[in-house]
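What follows is a structure written as structure tokens; I'll ask about it next.
Of the protein chains in this complex, one is absent; all others appear in place.
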Amino acid sequence: MQSSEHHIAPAAGKVGVLTVGLGAVASTFIAGVELIKRGLAEPVGSLTQMGTIRLGGRTEDRVPLIRDFVPLAGLDQLVFGAWDPFPDTAYESALKCGVLERAHIDPIAAELKEIEPMPAVFDRAYVRRLDGYNVKPGTNKRELAEALRQDIRDFKAAHGCDRIVVIWCASTEVYLEPGPTHEDLAAFEAAMDTSDASIAPSMLYAYAALKEGAPFMNGAPNLTVDIPAMVELAAAQGVPIGGKDFKTGQTLLKTVLAPMLKARMLGLQGWYSTNILGNRDGEVLDDPDSFRTKEVSKLGVLDYILQPSRHPTLYGDFHHAVRINYYPPRGDSKEGWDNIDFFGWLGYPMQIKVDFQCRDSILAAPLVLDLVLFTDLAHRAGLKGVQEWLSFYFKSPQHAPSVYPEHDLFIQQTKLKNTLRWLMGEELITHLGTEYYEDYEG
Amino acid sequence: MQSSEHHIAPAAGKVGVLTVGLGAVASTFIAGVELIKRGLAEPVGSLTQMGTIRLGGRTEDRVPLIRDFVPLAGLDQLVFGAWDPFPDTAYESALKCGVLERAHIDPIAAELKEIEPMPAVFDRAYVRRLDGYNVKPGTNKRELAEALRQDIRDFKAAHGCDRIVVIWCASTEVYLEPGPTHEDLAAFEAAMDTSDASIAPSMLYAYAALKEGAPFMNGAPNLTVDIPAMVELAAAQGVPIGGKDFKTGQTLLKTVLAPMLKARMLGLQGWYSTNILGNRDGEVLDDPDSFRTKEVSKLGVLDYILQPSRHPTLYGDFHHAVRINYYPPRGDSKEGWDNIDFFGWLGYPMQIKVDFQCRDSILAAPLVLDLVLFTDLAHRAGLKGVQEWLSFYFKSPQHAPSVYPEHDLFIQQTKLKNTLRWLMGEELITHLGTEYYEDYEG
Amino acid sequence: MQSSEHHIAPAAGKVGVLTVGLGAVASTFIAGVELIKRGLAEPVGSLTQMGTIRLGGRTEDRVPLIRDFVPLAGLDQLVFGAWDPFPDTAYESALKCGVLERAHIDPIAAELKEIEPMPAVFDRAYVRRLDGYNVKPGTNKRELAEALRQDIRDFKAAHGCDRIVVIWCASTEVYLEPGPTHEDLAAFEAAMDTSDASIAPSMLYAYAALKEGAPFMNGAPNLTVDIPAMVELAAAQGVPIGGKDFKTGQTLLKTVLAPMLKARMLGLQGWYSTNILGNRDGEVLDDPDSFRTKEVSKLGVLDYILQPSRHPTLYGDFHHAVRINYYPPRGDSKEGWDNIDFFGWLGYPMQIKVDFQCRDSILAAPLVLDLVLFTDLAHRAGLKGVQEWLSFYFKSPQHAPSVYPEHDLFIQQTKLKNTLRWLMGEELITHLGTEYYEDYEG
Partner (left out) sequence: MQSSEHHIAPAAGKVGVLTVGLGAVASTFIAGVELIKRGLAEPVGSLTQMGTIRLGGRTEDRVPLIRDFVPLAGLDQLVFGAWDPFPDTAYESALKCGVLERAHIDPIAAELKEIEPMPAVFDRAYVRRLDGYNVKPGTNKRELAEALRQDIRDFKAAHGCDRIVVIWCASTEVYLEPGPTHEDLAAFEAAMDTSDASIAPSMLYAYAALKEGAPFMNGAPNLTVDIPAMVELAAAQGVPIGGKDFKTGQTLLKTVLAPMLKARMLGLQGWYSTNILGNRDGEVLDDPDSFRTKEVSKLGVLDYILQPSRHPTLYGDFHHAVRINYYPPRGDSKEGWDNIDFFGWLGYPMQIKVDFQCRDSILAAPLVLDLVLFTDLAHRAGLKGVQEWLSFYFKSPQHAPSVYPEHDLFIQQTKLKNTLRWLMGEELITHLGTEYYEDYEG
């Protein structure tokens, strides 16, 4: 397993990046890349741009940048497009969202103005608190999917792209459970034909991408590609898929603090998480059915990390609550407040409280970049279907049915980096390090 | 590296556990073990008692308890002794410290009353805020060390112990830098003869233990065994050593949150940590020279985790402050408040604030137990000198001069668990897991 | 206005204190009074027991205890009774609620065991999350009220009481709006006869008390005596009434912090309040209709203090949200987390965050005591109807229709203390104090 003979196709050529949604996350991502290309800002938060990877032992001092180690596309190769139910250009969107300061928008205003969103497939039945009029006509879902496929082909041709990556940066849809129409591709396509309610708009985007041979990444908690039909299609088309729900604020912290408790065998009595946020995301999640989708995504984390069935004394009976409140004064800034009631030696209680004053889109934008570049790498390396090694980026990582998902951020990181080492034929890191002590006598 | 032929001597026989100090930590540890032996409480917080270890792939479902996997001494085999400058028995100490409730002391009062501390080697020049009169006579440091050796031999004989482990659970001494008298064993012994000021009381305990073939673990930030002379002696005697400074409260959190920032390539502008605590530890640390020792131990953490030299843009210029304030209303409960100023995509600032309401001795006691049992295991497995795989337990882990210390709690955990796997000839875990996806098509 | 000729009847004789509800608040109140009577605890939190009152100028040094200044009943004169739908005695209730430690229950166990609750008037339509079987038979509301009157007469006779005070210490009922049946006494009584849904159980208790000449105080946000029919009855009977909703945790803080913003003319953009609590109160409030009653009580506070109509620039558009979450790990301890977004000079934003780790019943119990004693005083002083001077104790103070309620804790305190001064013919305090500076030249 330590070495591999992976053939990875070269990273050359243009990569079309199509974001579903051109709101706060997508516009912050695109604006950021443009600024970084011009040397006007740093790609902070991006593993592909700033991260390093240790190769060999601690004394070898071989720690290249990841982008010097694996053949990633460069930022100059990226070309951006988007769909959105609002007709605002990336420039107008960036101004309205209030994430970036004028000083970060003005220098690249021309580039942002050129990005006009294609009409979206949008249906208020799935996102109730929004409305938009830059919307594709036609109510048959199969037709809508075909229209999206045509968009992709047109964009590829118009910009001379060699490859396309599609990534969902849009809202949370209402809660859907996997059902019979999601079981295999034939059932799925039949349901598209009848515009079955179980086929959400996000699925049409994913279907279109996969049919066009483009990887699809899912930044929201929507079901989308996390159904057998899509896994089947991805395998058939030989393209990577992944999701779901960008791991940015509170859950990022949770997947760090819960592993700490677990590492130290400290018990958990309760974990109360509340969020206040004031952007479009907060508005959408004010709808209980959209919140339900998000809640399910956020609640699973602790069970998988703490494994109550293995540790009933410690984790068999904790109370976990997650709340999200739309609070306009916060704007795109998001605040998470967590209260953790845990217990130690002989059962004595202790508490941790965390106030996380973060910025949603600022945390999400570099994940979009990394996912685009790593997915494109995976595609060129011949990896297809679910990319579990990208779990690092997701609140609710998609995984093979035979295994449980890994939520622990540090296991996810180890998996990601060892996958890169494995792709490049480098020895995997185990942190054993006994060799430094074998002959050490002071 | 995956398999090994380690011979590990059986765990049979009595293990004498000698704590230096019989204050809050030691009495909580001893009382806890006695309660757990009687089934009156759970060993929460102890990896050796409650932890599991995954062997093989995720689908193999081989996840034994660590104590069923490696041959550890059982709690029934442990016999307790202690040194302390105060003459209180473990019972009196437990009552005075106010850590445990009466309901946790009364059932084991008889056992605790039997543990009377041996007279300590104590010198106010090294711990200024305390005074004690249960102290060994004689001012020549060599003589004091010999008296401690005699104590160990007497205890071993009196209780029929097969093996001894000595562990420092006492106060923080004033700051000392490594100097010429610490360079090798000969210089060290000469300095003992002249009672040189560079030889702190803690070093005499360590010297005595090692000379008697007993491992020594250092729970305070004192220099003690982290000098070449002691490493030399440990190697010569074939015994394990380790330290320093139990990683319990704020630093535990820091070694989890800093790796999160690093994993996500989020930059750091400043980290302000303050602590309020009201026990004897707080009183001792109110002395600036003792605080200096603690401060050095606590400050190093971030630099090693964040590696500013590799990531100057992200970590080249952060402001790190650590404060400790003696605040009697807190008692043994300790509260840490951390403010973390970090930045993300394009440099936008965000903040995390953590209020950690913990209990010092409750967090430390299971570490004492684990260190005793793992060190005894290491000894029986023929591991000698610095036990870097136990870094997991320390704020400032002792390590070989050729490598930097690992502070990231999750790297430490991986190192610990892979060391156990290696000792038992099991495959090391890399979290690659590509096999689950090779033929997965939904 | 400075002086008065109030005749206050002497405080002699026994005062029967009948609590509606014998849960956490009532049992903590009764247990506390019994402990205090025996010198086993201090009446912390009680203005009547520990508070002082300044008389005259700062240099006069006349600052007696309030209980030495006004003729209050002593604790030895109080006799306790209760109604509750659960049959637990005060002893059993105190044990189950988990508010008090055994050390505070054991010494007075005998007294607490004697307090057996009378069968309650209880209807799940008004408190959905509870059920109880110590309930009065009969569904006609008039009959139930008469049964309560009989209880009061029986209790008075059985214990030889000279006076009775009834105080609501029970759950929050579902939300009711004042309607035609509440308009006057005749309509109210007719509605009792037909068991109209607009007549809540709490109103029957209040009606019974007033008809028996006993003051009624309302510790929950229920409508109860805050309707014209009850004000009419109280006036006719010559008895004091008051309410509503004990001001204990988050709202207590709010009525201190909002006045601070107002005093300094700092603007408010938003105030987000969330609560976690794990007792019966939390369980009841998990029902949206009970929560609605509480929410209305909690939300009004800011508008009355900040007066948006007078200060539209500062307070014309703030976002105020109050959330309550049932979180069993907290037990009777309650935690409030407030986030306040305010702005200063030129509109620059600032934030205050408050984490209030309080204990619900510990904060409420002394308010029950003070309200009982002050109401009894008011009754003896001939004050009848709404006691606005007791606003100090309520989240949503009942008041005359001609004026707005005072929510500012410090205005409430001034009103309370100046009322006591006025009752006793002392000069009112204005804090002018110019006299100290007229001839002051250093």
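A, B and C label the chains in the order they appear, each numbered from 1.
In the analysis below, a contact is a pair of C-beta atoms (placed from the backbone, for glycine too) under 8 Å apart; a residue touches a chain by one contact, two chains touch by 3 or more.
Computed from a prediction, not measured in an experiment: that's the story for all the values here.
Peer 1: Relative to the complete complex, which of the depicted chains are touched by the chain excluded from display?
Peer 2: B, C
Peer 1: Which listed residue (C:K14, C:K37 or C:H104) would be found touching the missing chain in the intact complex?
Peer 2: C:H104
Peer 1: Check each of C:G23, C:G267 or C:P329 against the chain that is not shown and name the one that touches it.
Peer 2: Residue touching the chain left out of view: C:G267.
Peer 1: If I consider the whole complex, including the chain that's not displayed, which of C:L47, C:A90 or C:M118 touches that chain?
Peer 2: C:L47
Peer 1: So one chain is hidden, and I want to know which residue out of B:H6, B:R102 or B:H319 touches that hidden chain in the complete assembly.
Peer 2: Final answer for the missing-chain contact: B:H319.
Peer 1: Given the contact definition stated above, which residue among C:L55, C:L176, C:I305 or C:C358 touches the chain not shown here?
Peer 2: Of the listed residues, the one touching the omitted chain is C:C358.
Peer 1: Write the list of chain C residues that the hidden chain touches.
Peer 2: 1, 28, 32, 35-36, 41-47, 49-52, 58-59, 63, 100, 104, 184, 228-232, 234-236, 252-253, 256-257, 259-260, 263-267, 310-311, 313-314, 343-348, 350-359, 362-363, 365-366, 383, 385-386, 388-389, 392, 399-400, 402-404, 406, 408-411, 413-415, 418-419, 422, 428-434, 436-437, 440-442
Peer 1: Give me the chain B residues in contact with the hidden chain, please.
Peer 2: 269-270, 272, 274, 276, 318-319, 321, 323, 325, 327-330, 335, 337, 339, 341, 353, 355
To be clear about the criterion, only the chains that are shown with their structure count from here on.
Peer 1: In whole angstrom, what separates the CA-based centres of chain A and chain B?
Peer 2: 39
Peer 1: Nearest whole angstrom, what separates the Cα centre of chain A from the Cα centre of chain C?
Peer 2: 51
Peer 1: For chain A, jot down the residues that touch at least 2 other chains.
Peer 2: Answer for chain A, listing residues that touch two or more other chains: 353, 355.
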